[in-house]
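The complex is shown incomplete by one protein chain, all other protein chains being positioned as in the whole.
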Amino acid sequence: MSVLLFLFLGALLQKFGLVAVLFLVTLGIAAYSTYGERKVAAFLQDRVGPDRAGPFGLLQPIADGVKMFMKEDFIPQGSEKWLFILAPGIFIFVALMTGAVIPWGTTLTLFGANIDLQVTDINIGILYILGFTSLGVYGIMIGGWASNNKYSLYGAIRASSQMISYELAMGLSVIAVVMLTGTLSLRTMAEMQSGFNWTVIYQPLGFLIFFICALAECNRAPFDLPECETELVGGFHTEYSSMKLGFYLFAEYINMFISSAVIATVYFGGYNFPFVDPAWLGGLMGPVVLFAKIFFFIFVFMWIRWTLPRFRYDQLMHLGWKVLIPLAILNMLLTGAGVLWFES
Amino acid sequence: MQPLTNRSKVIVNKEMSFMERIYIPAIVGGMWTTLKHFFRKPATVKYPDEQRPFAPVYRGLHVLKRDENGAERCTACGLCAVACPAEAITMVAEERERGEEKLYREEKYAATYEINMLRCIFCGLCEEACPKEAIFLTDRIVPSDYVRQNFIFGKDLLVEGVEPEKRIDVTVRQKHIQEKKQAASTQA
Partner (left out) sequence: MTLAIFLTLAVIAVITALLVVLSRNPVHSVLYLILTFFTIAGLYILLNAQFLAVVHIIVYSGAIMVLFLFVMMLLNLNKDTEPQKSNLWKIGGAVAAGMLLVTLVGAMRGGIELQAAAQPNSQVGLVENLGKVLFTDFVVPFEIAGILFLAAMVGAVLVGKRDLKL
């Protein structure tokens, strides 16, 4: 009995440890994404970027964090106080929750113990991610509405309609992958793509649709209409200051990180790489490969932001409803036909 | 209408072809352009750490030079004030007393010498007019201030220090003016 309890506690401790590590890594990557974003923007524009705080400006995120904490925390008059405070919390909470189902690697052997590098392998992992990304919009909507500011409300409304429009195409492109792999579990999907058997080879159109939708879901340029500075003075977070604004900005980078992780896992083989066994280095090779892919996609996200201009609102809706959804349905049909053809 | 230049471009609102309408080639082209810039050397000059050299034609805050012994070169002849198109320069001349040879080079010197930096147009005619090579425009920038009165620079701000480290190097500017004067005289 006591042995069982000990094992149970050990497993629990392992999971807690993994969650804590994942949490810290996510926050760290989000913090350094802000730095990376500014550096990438600078390099793309022939500038230097932040280089004052520490060597190459590496301490810039810490300086930014200190600044965020030191700023005056302001709650505007006429706002819904509790919702105003709650909204950034919801946003960052939802953003952090999605990391739980992503398989970061196979198993890690540490001090003789085998640690499963995935918080939970629920058999509907991809749906879980879709569900939580669809909830992220509440943080924006509640925050925008509670601010009692018309620009914030505009931002919130834009965010919600954009999210609904692009979620559909995203889900449809994912369905094609599910038909191909026959599973909803991200772990199984990653396992099936060993070597160079990546899904993107079979699903180039689906990947393109998913990528565009991921950009839109993260409110990244060229789909950053909810927070566009030129029209909406910052959109839904116009009235936010101090660490509440910090939460919003942070959560956006977390979303970007998670989106990159999902893209890498679903379409680009996850922790697999040709001629590289994810079990090398005591299982550390898997996370290394996956993070390399994730960083590449984060870079692509930034690269796109600093290249393409923002969409106009009607163009956004046109692209979402009249281009991406029909394309996604076509992709689904083609995949279904292909699966039928090769199965029989 | 007759076009004035050949730069004008006729706008054609023609139907886009399929390849143009899917935008992807254009997007890839744009991404390629920015990627090329990614590997380009930054054009930034980290200003307080590194400064770009000024052109010899740059005309900033004036300096009243001393000679190698530390005596003021200015003799208060007033030619600079006469040459000044903005009438920014005023001075009061005084005769050198016995024992002041270390301070002033010639028998006459400027007791007060003021330039109104708000009037000055930094044309550099004063340095060309000066027969004693006493006044030069340097690469320093006139500091900003809230009070108009503070823009009238007296000798305390204009005359360079005696100590070698407080001397202001004007050799580049000096050479430039000499060349200019020579060119003018050969033309004449």
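Order of writing sets the chain letters: A and B. Residues in each chain are counted from 1.
Operating definition for what follows: contacts are C-beta pairs under 8 Å (C-beta built on N, C-alpha and C of every residue); 3 or more make two chains touch, one makes a residue touch a chain.
These numbers were taken from a predicted model, which means no experiment stands behind them.
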item	value
Contact list for the unshown chain, restricted to visible chains	A
Chain not shown: contacting residue from A:Ile75, A:Ile157 or A:Val233	A:Ile157
Among A:Leu18, A:Met141 or A:Val200, residue touching the chain not depicted	A:Met141
Residue touching the undisplayed chain, where the options are A:Val25, A:Leu59, A:Ile122 or A:Val233	A:Ile122
Touching residue (missing chain; options A:Gly54, A:Gly131 or A:Pro326)	A:Gly131
Residues in subunit A touching the chain absent from view	83, 122-124, 127-128, 130-131, 134-135, 137-138, 141-142, 145, 153, 156-157, 160-161, 163-164, 167, 171, 184
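Simple rule for what comes next: only the chains that are shown with their structure count from here on.
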item	value
Rounded Å distance between subunit A and subunit B, as computed from the means of their C-alpha atoms	53
List of subunit A residues in touch with subunit B within their complex	40, 42-48, 51, 303-304, 306-308
Of subunit B, residues touching subunit A in the complex	27, 30-31, 33-35, 37-38, 40-44, 46
